[in-house]
Structures are given as structure tokens and as C-alpha cells.
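For reference, the structure I am asking about is given below.
All protein chains of the complex are present and in place, except for one that has been dropped.
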Amino acid sequence: MVESVHRLIAGYKGFRARYYEQRPERMKELAEQGQSPEVMLIACSDSRVEPAVLLDIEPGELFIARNVANLVPPYGPDENPHGTSSAIEFAVRDLKVRHIVVLGHSACGGIQALRQANKGEPSEQGDREFIAPWMKIAEAACPCDAAGNVPGQEDVEQDSIRISLRNLMTFPWISSRVEAGELHLHGWWVDLLAGRLCAVEPNGGAVHDLVVGQGEFGAAE
Amino acid sequence: MVESVHRLIAGYKGFRARYYEQRPERMKELAEQGQSPEVMLIACSDSRVEPAVLLDIEPGELFIARNVANLVPPYGPDENPHGTSSAIEFAVRDLKVRHIVVLGHSACGGIQALRQANKGEPSEQGDREFIAPWMKIAEAACPCDAAGNVPGQEDVEQDSIRISLRNLMTFPWISSRVEAGELHLHGWWVDLLAGRLCAVEPNGGAVHDLVVGQGEFGAAE
Amino acid sequence: MVESVHRLIAGYKGFRARYYEQRPERMKELAEQGQSPEVMLIACSDSRVEPAVLLDIEPGELFIARNVANLVPPYGPDENPHGTSSAIEFAVRDLKVRHIVVLGHSACGGIQALRQANKGEPSEQGDREFIAPWMKIAEAACPCDAAGNVPGQEDVEQDSIRISLRNLMTFPWISSRVEAGELHLHGWWVDLLAGRLCAVEPNGGAVHDLVVGQGEFGAAE
Partner (left out) sequence: MVESVHRLIAGYKGFRARYYEQRPERMKELAEQGQSPEVMLIACSDSRVEPAVLLDIEPGELFIARNVANLVPPYGPDENPHGTSSAIEFAVRDLKVRHIVVLGHSACGGIQALRQANKGEPSEQGDREFIAPWMKIAEAACPCDAAGNVPGQEDVEQDSIRISLRNLMTFPWISSRVEAGELHLHGWWVDLLAGRLCAVEPNGGAVHDLVVGQGEFGAAE
């Protein structure tokens, strides 16, 4: 078994051979002329949701922020560091991307922690210092009713994408660009078990398939 | 020309064909049993520094946070959302990763903005609301001397990696694991022009090559 | 521009990094235990019809013979060397493959030469020494009528696949295995312009889609 960090270094050697020695044109241009991606992606840190593999992208195509549960906080600049908002600002104001895609997924650990907390269940994550305040961003997607029930996992995942889309519109230099037709916001959700990619419409809208899954691995189409 | 968003959906179709219909074993196991990556990576949002391409990883291998300039803020839990710290907490305390790699790179736009600001130069980014407070995390890597000079771009990039490595050690559940030998921290920096991958030693240490570049694209070895 | 042969050597370096240093398990097993492919493919030498790219295969999966126009000569052992028949014999009798796929394609240069010759047109290939006798294998797919007309390019391509399927059945150790249900023969034809993959039924049967194309590049589904 190759040790995990050596495996990454070997991976870089392969990248170097292919992108510098074998087909240098693309990286050379990117290194010399800088990036100009048309799309920003906000994705989860989950190792299974690797955007470059899922969307088969090349270097230079996507400006990507990744955090737990692919959340966008509401606009609120102050003297404190805001990682996701900084990435959004750089993408929109400096790089002038034309699309922002919020990409959620099934079986999200952050959403699981939020549901457990809101149900009042004891959880392994009970003593976590950062996860709970961070997941509060998606709080409205996970209300607890009088009987102590919360919405299902996928409902919370998809509704939290809608919250992030709404929060994006609270950034004044985003809403103005969206209204001018210069910037487009997209909510996507991927079902890891079925291999389905869905569009999540904003504001209580529907979820519809962009790429159909088959419900089972290896099923014939 | 294929429009950028349709290109991503087509990319997903290719992923689906390969990972669900053709070789379903790996994604099926990941979807059913959850993730268990051994390594967390903190990388820049820059579209040219696409970790899955640079390190040739498969889904399930790396838990990844991406923000502007791959920065780690110092430990400071409170009721506010902290995206990068949440991702680090989830990786270390829930997933129990054994390595954290901070991956920086040449020609970093966030570091460029920091250098311009500290030199007192007017910059396009002068009116940015989030970038400046975010880049303050790396402030100590970019002191301005009496003559108004700041260190070179690559020096600031590499020293800011050292700051992030130090900041990681301010998280009590990181320093205890590092001291117990259960968790290992790595600073890496990639030279986009030369295709070189370097290790950045902490605390004023050296920078040495992990994978040698050739200084020129397409050069024979 | 990287010179074509250096590009191949650089390509090998990338292969080496990935398959020997990064993920050695598969090649190590193949190198130590030998090959055991389940499928033999007979494909054209055409550089555009690269089976490993078209079918996304890994080392060890397909035993492949490639010649001009993916032809199988009829059974006829003698003391002369027969390259394609040797490959078929090794695949069937030594490796005991369970499937043979004859993969044809549109715009085949060998078929073009055959059609021109049979129409009596002068051709660039008029003085060729090997192409004409080789393409005679597919002669019956390209009859010239009294008016000097021959069937269309795609008809000849598809019918020549049927000839190869029939010729495979003239090998006694193939027909016996096919009749015993131990070996299965398949005729496939790929439309390079539309991106369509079709099954060609034997003996005058139909052509039907295995993977639908869209008739245009980049068209939305």
C-alpha cells in the first residue's frame, strides 16, 4: 500500500509529465496570462464530491470555494476574515465570472449534524466548536416542529441550497449583476447513490433532473 | 463554442457513465459506506490550481477546503460562522484525517492584493470589502519597510503558508494530535510556470523540491 | 510545439507516475500474473478510432488486433505468416476470451480505396502494393453494378463487418466455441461525425444504436 502523501506527490509527477512536458500549451498560457474562468463553484469539502472529477474540468475552468455543506453566509462585511465571502468577491468583482453554481449533495455530514442538533439528539458532534455556528447559516432549512421532528435529509440539503442562493442575492454587487443579466445563479444537487444531477429551483421551487440516474449502480440505460 | 455551464453538465454525464455504469464499485462503496479520507487539503480557489488534476486524485481521497490564498485563520471559536475552521474541525475531529496539507502557489491573486495594499499602491481591489480583512491573516508575511518595500511575491506566498501552519497549531485538538504523532502538517507550494512542487518547511525553514521542474515548458529531461 | 516523439515519451512518464508510483496495484498484478482479458477487439489502424479512448479501457481489459479497415481474413492456415489470424488464435485458444468485437467506423480510408478501385476510378492509391489485395477481403461488400455504381460508403463499411463476422465462423475452433455458447461475436460500427455507436447484425441484419448520437457536436440532449 502506497502511503497517502507519497501517492499525492506521485500524482503531481503524472500531472507534471502530462501538462508541462507532454501538452504544455494550456498550462503555459494559464501561467503566463492568468486565469479567466467563467464559472465559480461553491462545493462541499466532502472527499466524495470532487468537482474536477464529477464535472470533468481542466485547470482554468472553475474558480472554486469549498467548505462544509457548501454554504454561503449572508452579506456582512466587517473587519473579520470571511473566507467564503472573500472568494465570492474575488470571483465576481475581480474575475467577473458569469455564473455561480452552488453544488450540494446527498448524505452531507454537515446537514446530518444540523438535523441531529435541531432534533435535540445527542450527537458525536455535540462538543464541536465551529460546526454548529457554521451550520446555523442553514438553520431555516431545518425547523423543528412541536413533535420534535425535522424535515428529511434531502429536503434540508436542497433547501439549504436555496438559502445560499438567497444569501448570494444579499451581496449588492451580486444582485445588481444578476438583475443586469451579467451574472447567473444556479443551485445543483447530486445524489451520490443514484448518480443523478439535479437543478434546485430557488424560493421553494422544484427539483428536476439535469442528468438522470438509474437508481442502481451499473444498471443498463 | 460550448457554453460553460452546459459543458459542466456534459462533464457530469461522462462522470456518470464512467463511475456509475462502467466502474461502479468505487462510488457505490463510497456512497454506501461514507468517506474516510486520510488527508485534508487546504488549497486556493484559483482555477489553475485544481487539486484533483494536480494531484490526480479519485473521489474519496482528499477532504478539501478552498479559499482565497489557502489561508488558515488562528483558532477563535465564537458564535460567528467560520468556514475554514469548520472544515478543519470536521476533518480532524470527525474524519480523523492523519495529514493536513496547506497547498500554496505562484502568482496568487490574493497575495498580490496584499502586497499592493501594504506598499500603499492604489489597486483595482482598493474598494474590496472582504479581500482585505481576509488577507490580514497573512499580514505578518508582508511587512513594509521604511522605504515602502515589501518582500517578493514568492516569499510572501511561502511565508503565508508558514503562518497557516502556525495557525493550525493554535487549534488545541490539532496541536495535541500533532504532538501525539497522530496528525502531520505539511506546507507545499507549486510554481505554475516551472511546474515545480516544493515543500515549505515551517518557522523560517527552507523550501525544497518534491518534484523538480525544468524551468521551461516542454523541455526534455 | 512539442515534437511528436518526445510527446510520447513524456506521455509514458505520466503513465509511469500514475500506474507504478501512485496506484501500482493493478499493473503489478498484471505484470506478475499475466493477462486474462475477456474480450478481443479487432479495430482499424485509423488514429481517430483509438479503442482505449473510445471505450475507456484500462490495461488488461482488451486484447486488440488493429489493421486497415478492421478486417478478418477467412480461415486458411499455411506456412506463411498471418498476423490477424495469429492474434485471433492466441486470443481464442490461449487466452480463452469470451467475446470478439469487430469495430468498424465511418470515413474509413481502406473502404474508400476499395470503393474507388471497384468503381474503376483512378485513385492516389492506384499503385499501392498491399492495400488492394488486403481490401479484397471485403470485396463482396462492394459489388459494382452494370452502370458502374457501388454501394455507399457506410453500407460497405457495415457490410464488411458482416463479412469479418462470417470469416470468423470459418475458423473451426471459433465456430465450435460459438455453437457451445462459450464465445460470442459482435459487430460494432461508430459514426465519427455523430458520435453514435451501433450494433451491426450479421448476415444482412439491421444496424441499431447502442449509444445514440445527436447528429451535431455539442448539441444539448
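So that you can tell them apart, the chains are marked A, B and C in the order they are listed, and the count of residues begins at 1 in each.
Here, a residue touches a chain if its C-beta (ideal position, glycine included) is under 8 Å from a C-beta of that chain, and two chains touch if they have at least 3 such contacts.
Keep in mind that this is a model prediction, so the values were computed, not measured.
By the touch rule given at the top, the unshown chain touches A, B, C in the complete complex. Considering the complete assembly, subunit A touches the hidden chain via residues 2, 6, 13, 18, 22, 56, 218, 220-221. Although one chain is not displayed, subunit B still touches it through residues 2, 6-7, 10-11, 13-18, 21-24.
Listed here are the subunit C residues that touch the chain not shown: 4-5, 7-9, 11-16, 19-21, 24, 27-28, 30-32, 34-35, 37-39, 45-68, 71, 73, 77-91, 93-94, 98-99, 101, 106-107, 109-110, 124-125, 128-131, 133-137, 184, 186, 190, 192-193, 195, 197, 210-211, 213-214, 217-219, 221.
Here is the rule we use: only the chains that are shown with their structure count from here on.
Look at where the CA atoms of subunit A average out and do the same for subunit C: the two points lie 43 Å apart. Subunit A and subunit B have CA centres that are 16 Å apart. Listed for subunit A are residues 7, 10-11, 13-16, 21, 24, each touching two or more other chains.
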